[in-house]
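Notes follow once the structure below has been shown.
Apart from one protein chain that is not included, each protein chain of the complex appears where it belongs.
As written, the chain order gives the labels A and B, with residue 1 at the start of each chain.
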Amino acid sequence: MNTKFTEILVGLFVCTGIAALFFIALQVSNFQALQNRASYTITANFENISGLKDNALISMAGVPIGRVSQIQFNAEDYNAIVSMRIDQQYANLPTDTSASIYTAGLLGEKYIGLSAGGMEEFLIEGSVIELTQSSLVLEELISQFLFNSSDK
Amino acid sequence: MISIRNLTFSRGERKIFDNISLDIMPHKITAIMGPSGAGKTTLLKLIGGQLSPDSGVIMVDGKNIHQLSRPQLYTLRKKMGMLFQSGALLSDMSVFDNIAFPIREHTQLPESLIRTVVLLKLNAVGLRGARDLMPSELSGGMARRVAMARAIALDPEMIMYDEPFTGQDPISLGVLVSLIATLNKTLHLTSIIVSHDVQETASIADYIYVLSHGKIAGQGTPKELADSDSEWVQQFMHGKADGPVPFHYPSDSLTADLFTY
Partner (left out) sequence: MNFLQVLGHTTLKSLAKLGRASLFFYSIMTVLPYVFMRPKLLIKQIFSVGVLSFWLIIISGLFVGMVIGLQGVYTLSTYGAEASLGIMVAASLVRELGPVVSALLFAGRAGSALTAEIGLMKTTEQLSGMEMMAIDPIKYIIAPRFLAGFISLPLLALLFSSLGILGGHITGVELLHVDAGSYWTQMQSAIDFYDDIVNGIIKSIIFAWIISWIALFEGYDALPTSAGISRATTRTVVNSAFAILFFDLLLTAIMFGST
């Protein structure tokens, strides 16, 4: 076998392999979202986030606009502090925007849905969303329902 | 050049060498003869440091070869050429590259000079025209000659031939015999020929050791051995079927074997 021919084929092989890596990274995974694209971080306190995970989607009107970057526990008021990284291109969220935790489908992943308010000022890096609606916990719902119905 | 003292070596239960001592003279052709399975190849591997003896000492060029570090052993091996029974050519390189291989690995010579050296070595074995063939395209005899060219590629001080004559046609046999003798003379080599071809070996050897059953059964110049009064040496040197060495592997008598059920 001609050495030069071998070398060319090996070069092509390595290139296709690396192309496959790029394809998988950019087309298949959230690698793009992890890239330091211009973004700003806001936080929100939730009473209960059960099931929300790092990297969960943040959507507004069904459009993904960012991801959860960190989840912490606040020892003072026993709440969860969720940091959200929002794409810079969506920098015009009103300060009275509210955040709720939803489930995609009945059993799907948790995500945060934002709905815009009416204020003229916008959320900026470090802002805190005041209006939050916690995750629905199925067990609590059921027990509430049982409790209420036995009350009657 | 090489001296072997009280060498003992076993394969499993079997003692291949039992306390043998022998000397290889510099710039001479020494032949080591013996029937197949006597341990001739094994002896060459012991000298080359590929196998270690159970006991005894092998001195090559004044150094105990089994106490050398790996780099020292490799340095010493560059002075040894070895022609393997099968040729041992690297099957994925052409004849030319096979001979150039040790030169490229061990020297910094420019490619043009390597070409010259390789062609000269190939010319010496009469295969300059076969340089572009692959080892699989060579006959057994040609492969042996290419291997010979490779063995002398680094201009070694000594060279070990493992059965160089087996499987050669009469013409290349004659060529090989004189080639070994000429190389020895012109390059001032120390040669060791391992063989069981009595006539050819005796015609060029300066000194012969005959191995049998792990011992040295006889030694001397070809003439001394031919006139030896040892019955065993007589049988081996003259190729007689009867004698102290039985042709048959030890067994019950044929009648006993055939009629016992």
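Here is the rule we go by: a residue touches a chain if its C-beta (ideal position, glycine included) is under 8 Å from a C-beta of that chain, and two chains touch if they have at least 3 such contacts.
Note that the structure is a prediction, hence the values are computed from the model and not measured.
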(message) Looking at the full complex, which residue from B:Ala88, B:Leu133, B:Leu187 or B:Ala226 touches the chain that isn't shown here?
(response) B:Ala88
(message) Suppose we count only contacts with the excluded chain; which residues of chain A make the list?
(response) 1, 3, 6-7, 9-10, 13-14, 16-18, 20-21, 23-25, 27-34, 55, 57, 64, 105, 109
(message) For chain B, which positions touch the chain that isn't shown here?
(response) 45, 48, 50, 74-75, 77-78, 80, 82, 84-86, 88-91, 101-102, 105-106, 147, 150, 154
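Just so it is clear, only the chains that are shown with their structure count from here on.
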(request) Return the distance between the CA-based centres of chain A and chain B, expressed in whole Å. (result) 76
